[in-house]
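With one protein chain withheld, the remaining protein chains of the complex are depicted in position.
Presenting subunit A:
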Amino acid sequence: MLYIDIAFLGLSILLYLLFGGADFGAGIIELFSSAETKNKTRKLTYKAIGPIWEANHMWLIITIVILFVGFPIAYTTITVHLHIPLLIMLFGIIARGTAFVFRHYDAVKDDMQKVYNLIFVYSSFITPLFLGIIAGSLMSGKINPTAISFHEGFIAPWFNLFSISVGLFTVCICGFLAAVYLIGEAKSADDAAIFISKAKWMNVATVLSGALVFIISEVEHIGIFRGLLTNRISLLAIIAASVSLFFLWDYLLKGKKNRVRILAGFQITMILFAVGYEYFPAFVLLKNNSFISLLENTAPLSTLTALGWALILGSLFILPALFYLYYSFQHREQEY
């Protein structure tokens, strides 16, 4: 059952990155758009993610619940030492979710819309930035459970170049995923062209920021890059992601939206898998070269078993319903 729990943990993180990420990315694209495309993005975003955006963010809740039920030591280490970035991320989540719904459901459309838009686009940037910073901090090996000073205990683990570079990388991934997703949602060829061009830029930014993560990790002596080179399966995944870049650009230039979507999803999956597999079973690296393990620092077996069953049963309800939700709002045009 432990492996089932771990598989669901990985799956939730992946789906949050893909769907939640595309969702954040829509706001990021809006932030970096000219006034004219801003409006188009906004309308398309609403149409594309309106019905599904709440569900996209549920993966975060599932991730957190798996952590605190099944892997409480990892959860509490994160919440203690990464308190500050978590707090900022949470304020981002609150601001973004409410602004998105409020801007649509405000009965009067007046200047308040500008306020909602402003909050929405900036929190769409800040939230994944800090999610990435938190993810980077798990790999940075700067978390020190026996820290004495405030700085060492609560600031250094996340306020470092490596964590911030992972944050930027995450922002770029989100923007890229959103652009790719919105190409398919565009109703006219002109609109699609806008998002194809965005996707190109975002892809370049993603590749560059990914390279930056590796460079900084070498400078800061964080073993992520070397670990990748020595782990055959992770290396293979990264190579697959890189090679698929060529196909992605080919399809982008030809405007084949579905293939682009699949490839973008594939690349992000490969990157996450490569890093996850490289570190497994470590989930949180600690300063003294030890780590919190998904295989050893777990809840008792009885809890892991119950959690596994809850997740299996839950997914029997969630996955078909979710699939039908996506399907309905993609393909059904029928009117009653």
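The definition used in the following text is that a residue touches a chain if its C-beta (ideal position, glycine included) is under 8 Å from a C-beta of that chain, and two chains touch if they have at least 3 such contacts; residues count from 1.
Just so it is clear, contacts and distances are computed from a predicted model.
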{"item": "\"FtsX-like permease family protein\", \"Glycine--tRNA ligase beta subunit\", \"Cytochrome ubiquinol oxidase subunit I\" or \"Amino acid/amide ABC transporter ATP-binding protein 2, HAAT family\" - which is the UniProt name of the missing chain", "value": "\"Cytochrome ubiquinol oxidase subunit I\""}
{"item": "Sole contact to the chain not displayed, among A:Ala26, A:Ile78, A:Val121 or A:Met270", "value": "A:Ile78"}
{"item": "Absent-chain contact - pick from A:Ile28, A:Leu44 or A:Ile93", "value": "A:Ile93"}
{"item": "Residues of subunit A in contact with the chain not shown", "value": "50-52, 54-55, 57-58, 60-62, 64-66, 68-70, 72-73, 75-76, 78-80, 83, 86-87, 90-91, 93-94, 97-98, 100-102, 105-108, 150, 153-154, 299-300, 302-303, 306-307, 310-311, 313-314, 317-318, 321-322, 325, 328-329, 332, 334-336"}
